[in-house]
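All protein chains but one are shown at their positions in the complex.
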Amino acid sequence: MNSFGRNFRINVFGESHGAIMGVTLDGVPPGIDINIEDFQEDIERRKPGKKGTTPRVESDQPRFVSGVFNGKTTGAPLTMLFENSNTRSEDYAKTREYYRPGHADFVASQKFKGFEDYRGGGHFSGRLTILIVCAGVIAKKILGLPIEAKLIEIAGESDLDKGLQKGIDAKDSVGGIVECRVNQIPVGWGEPFFDSVESVLAHAMFAIPAIKGVEFGAGFGATKMFGSEHNDNIIDEKGKTDTNNAGGIVGGITNGNEIVFRVAVKPTSSIGKTQETWNHETHQIGEFSVKGRHDLCIALRVPVVVEAMTAISLLDLKMQAGR
Amino acid sequence: MNSFGRNFRINVFGESHGAIMGVTLDGVPPGIDINIEDFQEDIERRKPGKKGTTPRVESDQPRFVSGVFNGKTTGAPLTMLFENSNTRSEDYAKTREYYRPGHADFVASQKFKGFEDYRGGGHFSGRLTILIVCAGVIAKKILGLPIEAKLIEIAGESDLDKGLQKGIDAKDSVGGIVECRVNQIPVGWGEPFFDSVESVLAHAMFAIPAIKGVEFGAGFGATKMFGSEHNDNIIDEKGKTDTNNAGGIVGGITNGNEIVFRVAVKPTSSIGKTQETWNHETHQIGEFSVKGRHDLCIALRVPVVVEAMTAISLLDLKMQAGR
Amino acid sequence: MNSFGRNFRINVFGESHGAIMGVTLDGVPPGIDINIEDFQEDIERRKPGKKGTTPRVESDQPRFVSGVFNGKTTGAPLTMLFENSNTRSEDYAKTREYYRPGHADFVASQKFKGFEDYRGGGHFSGRLTILIVCAGVIAKKILGLPIEAKLIEIAGESDLDKGLQKGIDAKDSVGGIVECRVNQIPVGWGEPFFDSVESVLAHAMFAIPAIKGVEFGAGFGATKMFGSEHNDNIIDEKGKTDTNNAGGIVGGITNGNEIVFRVAVKPTSSIGKTQETWNHETHQIGEFSVKGRHDLCIALRVPVVVEAMTAISLLDLKMQAGR
Partner (left out) sequence: MNSFGRNFRINVFGESHGAIMGVTLDGVPPGIDINIEDFQEDIERRKPGKKGTTPRVESDQPRFVSGVFNGKTTGAPLTMLFENSNTRSEDYAKTREYYRPGHADFVASQKFKGFEDYRGGGHFSGRLTILIVCAGVIAKKILGLPIEAKLIEIAGESDLDKGLQKGIDAKDSVGGIVECRVNQIPVGWGEPFFDSVESVLAHAMFAIPAIKGVEFGAGFGATKMFGSEHNDNIIDEKGKTDTNNAGGIVGGITNGNEIVFRVAVKPTSSIGKTQETWNHETHQIGEFSVKGRHDLCIALRVPVVVEAMTAISLLDLKMQAGR
């Protein structure tokens, strides 16, 4: 279902090339200031048009149509609408004879029996992450915790320019790793079964297109450590630990230390190179290449989406813990 | 909250040293055969008492108290109860002055204001995974798909004995990686936002104690691949792909290829070695060591739990897709 | 929370005098025809401007902005937007010193700490029932069952004109009773605990503004019957009963007979007469009268809303039963 959260809930709707996309937030406390300026920074961070990203310039301004009155939230469902413009459907028209490799075209066609809006990925499009980002701005404001996600690796290189250059040289797309850190988090958020903090954050992260892995603290690296190394010893009354291999979460519950996790972003599926895939009109494998605009490295645009999903998830966990 | 699933829902209750633990399944179709023999194999796979695991021999026989009549499920909520015996609370009594490193002792104490049942980890104990395993046996039976999870790495070694020996030599605990594969999966399960197959499976996996990472298909490895390598080309009408870097899931939806994912299991937190951690009676760091029974490598017992959670998650996704 | 339903879910947003109201439907199957003409009849039935209703003429045309492609549903969330126009806020401005008796003004102010959009009832306005009605058109189409609700009593009179005349003569508002019948319903929808058909339908009915009672079959009348009278004897293999005092629901489950229930609609709260109520500026009781447009008998417009809520509820129960 297209909603997430128990007490702070987000609902998204819209398609890449539809008239209007939107997001409704339920559970927003009344009295939160809403200024369009507060959204600009995060909208900019997600925007294409920078090195390594698609030149499509989108109309990314949210229009507040409910839940805001006299510049403040009312406590009623808050809806932001976004108009889609600059959509060049002709770029996508001819892809109908091919299901693009790495994209949801095939599964969408099967799941929705051919009735799906296939233009530009439809409801599966990364375009919808603008909804998440703007919802995240509001969640961050309510939550009031320092959340920072950044790209720490591209194409296996911690020197991001070097990693990006690999893709440019190969005329191919590349992936990367985004790391997110949250500070000043109280002890006690999360539930042992089944809503551990890791469960809820991972649930949200894997809803972001292109994410294929999530790890907390030492993560997969923990599997190579001894218990005596991995255990974080408590060194004060408030539960501060000397190391943070747990990534701030023990037994599924926040332990008051920094939350740290990383997500794996696959290389952009749309590439300029010719690919061989099934042509479902000729019923044989054929050559196919993507003509449309696309990102060399979608991971460049992911950090702000990760932050938003983190804020949305943690806010719901906070409300749950504070009941 | 201590339940999981929309249409097939699991609820767990109980504590490591409480009188009775149990699990209730809601949404079980009527007419499914329930024989106690069907549970033995998976119960055995989870059991301690093998090399590298704790010698505590548990009473792991489920007692069916509701939802089963004349050997078949009725469609009403199905509850299995498990009696706890052989619980040596004295092993745990003295840990109250220390919050065991790597365990939930500290967070539980904070979250539940000191009222938690701390004996043996209480509600956070890995002991509760017997509930998941037995629920999984039923979910597997209803689902009818081949699901196989196995340990593919211990302490960084794909030769498992070699990895285990590392721990034995160091008198320390070790972790590992479990891989799970599901075959014959239909196309079209999962939802784009926010219940992608990855989201739901990861949510379930991170509810298993000791899991700190989850990756699908090429996972974190995908971040080092070019798009042209990572994209799985479709090679027939039914969506079969030449490679399976996506792990059988595209756009959050099953694509009919094998589902493949891996989970990272941290080294067991309870170790024989002396550790330095906060003593909350003397209010200073002190030396602490675990006297109780514990696993050298908890990862050895995790595969059957991963299979169970996978079956539970996929069954709910199937019911969702088939509505 | 502002959503309803497990597998077929409706989310509403908007305020009486806000720019745009909307409704998102999740769980809509793909391939359903959507023609604007299909909505006209139910929109007309709800419209004000008839005898006994407010003369405000609303812009009630839904704009489909997501989930519809080439005239058919896609399976993605379907959103309809409605623009508010002809909103005369000046009518409402002066009510701020009084909390209108019978209205949500006071509770909204308390619950939302004074930040609520109070214009015309804001998010509490009966205006939002247009969202329900249009969602209901789609639910009816998917469900495909004959659902009919009609007003059977106004002001205690089964002769509706006579009941309405009572209000006209008294220059006061009047209430009424709406009865809803659903035919061709299969056996077996609903759950014993806690989602009985009565539970789910009543939940939905009491979300309609002005509803203060719900009864099924013989309802409150059943309390005056003997068991031998009330019991519906089964007279054929398919479960047809000779009487239908149960209203088609036994043990919370549909029994295949006609579903029958009635809802009590209170008299319209806004009346032309002067009322004495608290003035929260002068801090004493004062005289207050409503200048704005209002319905003599809101019950006249309720049947189509009851039908819509019934369709929405039953569709969700059907999806639940058919899993």
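Letters A, B and C mark the chains as written, and numbering starts fresh at 1 in each.
As a convention for this text, a contact is a pair of C-beta atoms (placed from the backbone, for glycine too) under 8 Å apart; a residue touches a chain by one contact, two chains touch by 3 or more.
It should be emphasised that the depicted structure is a prediction, and the values quoted were computed from it without experimental measurement.
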Among C:Glu83, C:Asp195 or C:Glu258, the residue in touch with the chain that has been omitted: C:Asp195
Sites on chain C contacted by the missing partner chain, in the whole complex: 1-4, 6, 10, 12, 99, 101-104, 106-108, 110-111, 123-124, 128, 153, 155-156, 167, 170, 172-177, 187-188, 191-196, 198-200, 202-207, 209, 211-220, 222-237, 239, 241, 245-247, 250-255, 264-271, 273, 275-278, 280, 283, 285, 299, 320-321
Sites on chain B contacted by the missing partner chain, in the whole complex: 1-3, 7, 9, 11-15, 18-22, 24, 26-27, 30-31, 65-67, 69, 72-79, 81, 111-117, 122-123
Contact footprint on chain A, counting only the chain that is left out: 6-7, 27, 76, 192, 319-320, 322-323
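One rule holds for everything that comes next: only the chains that are shown with their structure count from here on.
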Approximate Å spacing (C-alpha centroids) for the pair chain A, chain C: 37
Intercentroid distance (Cα basis), chain C paired with chain B, Å: 45
Multi-partner residues of chain B (each touching 2 or more other chains): 6, 192, 320
